[in-house]
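One structure below.
The complex appears here minus one protein chain, its other protein chains still in place.
A and B are the chain letters, set down in written order, and residue numbers restart from 1 in every chain.
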Amino acid sequence: MATLHLLSHSPFSDGRLASCLRLLCAGDALLLCGDSVYALQSGSDHRKALESIPDSVALYALDEDLAARRLDALPARLLPVDYAGFVELCCRYERTNSWL
Amino acid sequence: MSCSFERCLMKFAIALFSPAHSPASRRALRFAEAALAGGHEIVRLFLYQDGVHSASANIVAPQDELGVAGQWSRFIRDNRLDGVVCIAAGLRRGVLDEQEAARHQRPAANLSAGWELSGLGQLHEASQNADRLICFGGH
Partner (left out) sequence: MARSMLVITRQSPWSGPTAREALDIVLAGGAFDLPLGLLFLDDGVFQLMSGQHAARLQQKDLTANLQALPMFGIESVFASRRSLSERRLDEASLALPVELLDDAELGSLINRYDQVITL
């Protein structure tokens, strides 16, 4: 009964990522879209927080948002997805919780 | 939901809470296109909060930007989808059809073709009929 959490706000100016991280369960997943991919900035506290998420939580990011922002040095555990992959994730997880 | 040997096909209800100029609106549209391309069904598109602006016929996107509102309208029409705009959210934000513009004596109706004003019950009905409810909003 796992949840795919969807984020799209930059964590540098918004508390949604922090709130989301506090209530993740084993088996849940996080999909970073839009400015939330800035959480992957190397060396940032948000990057460290993402890297500290238990291995039982999968970490995804929308590939177009990574490419547009030219983010590199991504964590090995991060799985970029395109829109077909995004749809597949929504099928795989029982529910999607978008942090609007 | 229907499952074949390879994978499951799902019924999606998609709710959008952001206006056409928000990245979330474009993202929702790209997702919806991918869902159909993957053989899935979209039972309803529901616009709520500032998402009602994604159904405005009055938007004039800058020439060097994507006209997402127009793309939504065409997408719904081309795929014969059920596009619903929450009437309470629409009224609050000035997205009206002819009937509501007349009822409230407003100078213009601006609901884009393909969309229909209705109540929140339509969001719940779609959620009940779909396998998955996916919300897009924020940025």
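Rule of thumb we're sticking to: contacts are C-beta pairs under 8 Å (C-beta built on N, C-alpha and C of every residue); 3 or more make two chains touch, one makes a residue touch a chain.
No experiment lies behind these values; they were computed from the predicted model shown.
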Among B:Leu29, B:Ile42, B:Ala55 or B:Ala89, exactly one should touch the missing chain; which is it?
B:Ala89
Touch with the missing chain holds, among A:Cys25, A:Ala68 or A:Ala84, for A:Cys25
Go through subunit B and note every residue touching the omitted chain.
15, 17, 48-49, 88-89, 92, 119-121, 123-124, 127-128, 133, 135
What residues on subunit A make contact with the chain left out of this view?
1-3, 15, 19, 22-25, 28, 94-100
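Convention: only the chains that are shown with their structure count from here on.
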CA centroids of subunit A and subunit B: separation to the nearest Å works out as 24
Partner subunit A, residues of subunit B touching it in the complex:
7-8, 10, 12, 17, 23-24, 27, 30-31, 33-35, 37-38, 40, 131-139
Give the list of subunit A residues in touch with subunit B in this complex.
6, 8-10, 16, 33-35, 62, 82-84, 86-88, 90-91, 95-96, 98-100
